[in-house]
Each structure stands twice: as structure tokens, then as C-alpha cells.
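One structure follows; several queries about it will come next.
Of the protein chains in this complex, all but one are displayed in their positions.
Take a look at chain A:
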Amino acid sequence: MRYSFLSVLLNGLSGQRGWKPAWRDAAPKPAYDVVIVGGGGHGLATAYYLAKVHGIRNVAVIEKGVIGSGNAGRNTTIVRSNYLLPGNEPFYEWSMKLWEGLERELNYNAMVSQRGVLNLYHSDAQRDAYARRGNAMRLNGVDSELLDAEGVRAMYPFLDFANARFPIRGGLLQRRGGTARHDAVVWGYARAADRLGVDIIQNCEVTGFLSEGSTITGVETTRGPIRAGKVGLAVAGSSSRVAAKAGLRLPIESHVLQAFVSEGLKPLIDGVVTFGAGHFYISQSDKGGLVFGGDIDGYNSYAQRGNLPVIEDVAEGGMALMPRIGRVRLLRHWGGIMDMSMDGSPIIDRTPRPGLYLNAGWCYGGFKATPASGWCFAHLLAKDAPHETASAMRLDRFRTGHLIDEKGVGAQPNLH
């Protein structure tokens, strides 16, 4: 069923009884052309673009739990393309362009809202660094505006401009950035992929790989073996664990990142604002909750929950930025497991095992990348060659020294 104003109206008049499930809960077939491991946003987007752009429809997405229950359902929903380095910026801008057309493409309301992303600066040195980043964005055809303190004040008069330690001097604004509804992105891709014939197989955990010599020819799962022409891994958070089953060691550590949402409030903050002197980012959901987060906890973890020191640190960042949220109560907080790569940038590449392809290392920036990650991974799987915007995201860049170290902190994953 195509969703439209008419379908909403007719179902409203008939007591909402006409809606059908948005995708089939498929059982595994013995073999597929391509098997994608991981039913998050990236895996489902990959399957969708394989079917839509490359005409490869004999595809399965297999997921250990239910789709969207990992990091796709745990992020702070920010989309932006304000990167510095040439290996990153064209990719994230391609993602931004796909976000801009996503809802028409999928016929699904993903609530993409280009409400603007503002990164604040607090010193002359930070202003210069942001001016450089803004210029790098413009050289790649991306919008950016460097605001002074008055420009920021006109947008958000309630910020703590006179903070004695970290006065707000201005900010780098990307107006096309914003937020999207994370679950709707997963559901939209799942529905659109399903309509093109992709099997979405839930509660199906990969326990090993089928191989002939060094070539990967399928996966062993808790629901039986599934043969595949090609296998793509899109299991960020667990990449090391799954890749280890194929005998691979990755340049990745798993770390926990916490996120928070407050009780529902009346409209308070209409864009995305980040505090530049600590690490704190905040926006307001359409339900009214303030959605915010900060740094990763900083130690290896697969626990999907964090500890109090980082909660305190995030709260301090929030209070330094906008003291008026001091009496707002937290509604929920949670943790997700990040694939922290050794240079802070992702990997979309072939692996040393023929037939096995890797999409990993998203650190804590994977949500905004969902459409382009799917697009580029599908391109790689279909054509066996990297997409032009993801050609720097190679697995062997750590061996050859072609790192994409956006933050410049070296091979120390908990600092990226």
C-alpha cells in the first residue's frame, strides 16, 4: 500500500483497520545473491539500494534481534555534513543530499527536519579552526556560515554568553543540517526494501561463516546455514566479534556512548546546538523532550549502559551552555555500543576474505551516514569497486598510513 493523504483519510474513516504490516517477517531461504548481516539503518539501506539502484533483489538482511534495536534506535538523531577532511566531506554531503530526498524516495515520513546545526566556538583559536572547517565545506559545495556572538545571540538569546570560563564568541552554522526520526528511517528503509523483494529475517544470529578455501560462501546462523554469493557485514558495535568468526582482526575497539532525553517541554530550542568547550550537543524532539549527549565513557564495553562520571560530565556541559535547563528532569538515559576505529573514520571496503565485505568503524557518527553508507556499500557489493565518495574509507589505510583522522588524536580510539 502506498502511503498518501488519501490512505490516511480512508483508514481514518474506517477505524484504522485497513493498515497492513509494513514489511514481511521472512523465513530464511537456502541461498541468496547477497546476504547483509545486521538489520540496522545501514544494513537495510544497503539492501534497499542494492535492489533499487543495482537491480539485485535476491537479497536477505539478517538480524540477531529485531530490526533497529541497536544503535539505529539509540542515537541522538542528528544529521549534518560539516566535516573537514577530503576523505570524509564528499561522503557526508552525499548522505545529506540523500536525506533531503529520502521521504519521497521511500514514501515514508522520516521526519527529516533541516533545523540547522550550530557548533559554538569559545576562543580565537577555535574560531580559526571553525573558519577553516567552514571553508573546507564550501570548497566541497556545502553550505556553512561563520557567525559572531551577535549572530548566535539572534538565534539563541538564552545561551550563557557571559560564562566566565567559556564565553560564547560565535559559531559555525550549517543550516541544511538538522534531525530525523531514527526509528522511522529504519522502518522506511525496511518497508521500501521489502517491497522490492528483499527478505528481512529477524531473530537470526550469525554463528559462523561458510567458506571454500579462503572464499566466504555464506553464513551459519541460529536458523540454519544460508549460502550467499556475497556477504556484507553492517554490524557496527559488534564488528570485531562477527569478523573474528571469519578470522579477521580489525582496527576497532567497542566503546559505550550514553544519550539522554528529558521530560517533555514546550518548544525551547529549535535547532541543534553543540557546546565547543566541552562535548555536549542538544536538540528538542517533536514530542518536546530535550535530546542530548556528550563523550563516550572511554573504556571498552559491550554493555549498552554507561557509568555516572560521564553523566555528570554531560550535565556540566549542559549547564555551562544553557543554565536554564538546570531544573529539567531526565526522563530516560541509555547506552549504545560504538565501533571506535583507530582514526575516528569508518570503513567501507572488501576484506582479505574474498566474498566478505565490511561496513564498520562508524564511531559515534553513524546515524547521519545511514543513506550514503547504504548507497556506497551497495555500490561496493554490486560492482566490487568503491563508490567515489567512499574511496578513502579503506580497510588497509591503517597499514599504508592514509588515515582519515578528523580530530588528529592518533590511534587512541577512546579519544576520537
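The criterion applied here is as follows: a residue touches a chain if its C-beta (ideal position, glycine included) is under 8 Å from a C-beta of that chain, and two chains touch if they have at least 3 such contacts; residues count from 1.
Simple rule for what comes next: contacts and distances are computed from a predicted model.
Think of the chain that is not pictured: of "Sarcosine oxidase subunit delta", "General L-amino acid transport system permease protein", "ATP-binding cassette domain-containing protein" or "UDP-glucose 4-epimerase", UniProt labels it "Sarcosine oxidase subunit delta". Which of A:G229, A:G278, A:G298 or A:P354 touches the hidden chain is settled by the complete complex: it is A:G298.
Residue A:I252 is the one among A:V35, A:I252 or A:C363 that touches the chain missing from this view.
Checked against the full complex, the one of A:S240, A:S345, A:N359 or A:S373 touching the unshown chain is A:S240. Remark: the residues of chain A touching the chain excluded from display are 238, 240-241, 244, 249-254, 298-303, 307, 309, 342, 398-399, 411-414.
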